[in-house]
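Got a structure for you, written out below as structure tokens; questions coming shortly.
Only a single protein chain was left out; the remaining protein chains are all shown in position.
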Amino acid sequence: MATLVLEKLNLWYGKHTHAVRDVDLVVEDGELCVFLGPSGCGKTSTLRMIAGFVKPTSGRIYLDGEVINDLYPGDRNVAMIFQSYALYPHLTVRKQLAFPLEAKRISRQEIDKRVEEIAHFLHMEDFLDRYPQELSAGQRQRVAMGRALIRKPRLFLMDEPLSQLDARLRVEMRASLRKLQQELKITTIYVTHDQTEAQGLADKIMVMHLGRVQQVGKPIEVYENPTNLFVAGFIGMPAMNFLRGVFVKGERMEFRGNGACIILSKTLGERVTLLPQKEVIVGIRPEHLSLSKPNREENVLQGEVYVVEPQSNEYIIDLRVGEEVVKARVEKRELPALPRTGEVLRVFFEDQYCYVFDPEGEKRLL
Amino acid sequence: MHEETKILLKRTVFLVIALAITVAFMFPLGWVVLSSLKTRLEIFVLPPKWIFSPTFQNYRDILNSDFMYQLKNSLLVAAISTGVSLVFGSLTAYGFSRYPIRGSDNILFWILSLRMLPPIAVVIPFYLLFRSLGLLDTAIALVLVYCIFNISFAIWVLKGFFDEIPIELEEAAKLDGYSPMQVFWRVSLPLVRPGLATTAIFCLIQSLNEFLVALTLTTRRAVTAPVGLAKLQTFLGTDWGRISAAAVIFMIPVVVFTIFVRNELIRGMSFGRMR
Partner (left out) sequence: MSEIRLEGIRVRYGKNVVLKDVSFAVGEGSLCVITGPSGCGKTTVLRVIAGLTKPEKGMVYIGGRPANHLSPGERDIAMCFQTFALYPHMTVRENWMFPLYAERISPQEMQKRIEEVTELLHMEFLLNRYPGQLSGGQQQRVALGRALVRRPRIYLLDEPLGNLDAKLRVEMRAEIRKIQETLGITTVYVTHDQTEAQAVADTMVVMDFGEVKQVGTPEEVYEKPTNLFVAGFIGTPRMNFFPFEIREEGEKMYLIAPFVSLLLGNEKSVLFRKGNFSSVILGVRPENVLLSPIPQESSFLATLEVIEPQSNEYIFTLNAQGTTFKARLRRSVLEFAPEVGHRIWVRFDEEFWHLFDPKTERRIEGR
């Protein structure tokens, strides 16, 4: 049973760097919570406070109801996988696995038994007597996992554990990691800057930026209902398209900005009229832009093809719309042939996929 | 064909140069060994005799003389000061590496500067100091003085090695439940073994070779080998054969020790590749 609660957590490095600001979070027992954000957003600092390597400047960390702020890392019953795995170069795999248990007073027999168990569980029997330098990245990762799990911790911390693997292995390992975590039902905190990874793994994502929590929610929530500009632009690959401009009332409601001009549909136009804003940022995800029929007028963007990027069964097409570049994800079968640079394409979006943000506070308006 | 001869020529030139340098360095060593096996007369004959029948009389003389006692003193003093330096040096270096404070760099530089102290500048004050302490002509006095130089060297070298160890290794151990002291003993120290070996070798060599302080602070009981060697040059004349034999015997402990720790030095280089 391990619920983690972060209460108004703050961390200052020296006098000038406010690395973590007022972080509040609840992670339920058995949940996999991902701390997601760009480098320097405070996610690793928060993780290190939970591990006990850094003391919070203010705020409390509760694990299973007890405040652990002042507990020595070794007394928190928390295990961690470091980005570099942190395997001891002078110990064989077998000794690495036994190492955590040797800190407690456990009999040699019990230690050996548990080492065998975990080696079997993670398929490490073949290389138990090798040194970390002799192993592949994937094998090292398993050893790191084994070393963390062998203690049967109540909280599992992972700091970008897949970043050392090449792209293909990363995608494969993601699903196995998820499966493992679900089987073991251990409360887990996972830190990453890769939002694809976050979406694929998390029960809940905490998006951070400049030390602050931007949004906490399930992957689908954070994708479909971003609360502000940062989250909207960070989640999703390729990133959401942002167009700055104003809504103009004429015969129909229009959006105009930087050379782009979009005639809004009636329903969308009505909702937009209710907004207090003059200048706005409109956001539309590339996957929500589809090829439009030539006679369609509403909710359409027209532009020249700037770059075409093939991706599996799709194309990511960069369109020059006015002064802006807008990306659209179009399935290959929708297009008769590979679009050429300079060709004019028209794409449209549905009402519900048009997001509107306030350029000042960056909050979401629609 | 032209390419190949060029490469061959380059290689030959390098070989010749390498050989020349090796000979230049090994020559004095070789000469001493040869001299130790010659009689007094044979040593000074010109042109030098390369082929002769070796005599072990020099060695017999040395082995039966005070020199062996002096060698023992040297080894004792060197071993103790090296050991003490490794212990205090590693702990201090670790402290500097993992718990830096404001001004750490300055303090470290000051420690390094102790190493650069010319012994001749402090030899007289030390004499006066140890005389008032009643510690003249004792091994302890020498150990204390040598420690000054050895500890600062150890700190300087070992800090660099500790800095190289990724801190995550120690954090992982802490998380596993090991106290900071245990982490130092079971994780950090084993990983700086090459550094310890290097430091040990240097400290031993420095301590063994030290002459000026040993000369000043000792008279009879605590005389070390270098001083003893010098004493072989009496006003009655110098027996070069015996000095050579003494020098050869003096070299042996260091060579043996280096061979022992050679593996550590090599192993240390492969650990480095882990990153």
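Per-chain residue numbering starts at 1, and chain names A and B are given in the order in which the chains are listed.
Here, contacts are C-beta pairs under 8 Å (C-beta built on N, C-alpha and C of every residue); 3 or more make two chains touch, one makes a residue touch a chain.
Every value quoted in this text rests on a predicted model; they were computed, and no experiment measured them.
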Shown chains touched by the chain that is not drawn here:
A
Out of A:Phe127, A:Tyr190, A:Tyr223 or A:Phe242, only one touches the absent chain, namely A:Tyr223
I'm checking contacts with the chain that's been left out. Which of A:Gly200, A:Gly322 or A:Pro339 qualifies?
A:Gly200
Which residue, A:Lys8, A:Arg60, A:Lys179 or A:Lys266, contacts the hidden chain when the whole complex is considered?
A:Lys179
Even though one chain is not shown, chain A touches it at residues 38-39, 166-168, 171-172, 174-175, 178-179, 182, 193-196, 199-201, 219-220, 223, 234, 236-239, 285, 287-288, 306-307, 309-313, 316, 318, 327, 332, 338, 341
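By definition in this document, only the chains that are shown with their structure count from here on.
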Applying the document's contact rule, which stretches of chain A touch chain B when the two form their complex?
51-53, 72-76, 78-80, 82-84, 86, 88-90, 99-100, 103-104, 132-133, 147, 151
Of all residues in chain B, which touch chain A in the complex?
166, 168-169, 171-179, 182, 187, 190-191, 270-271, 273-275
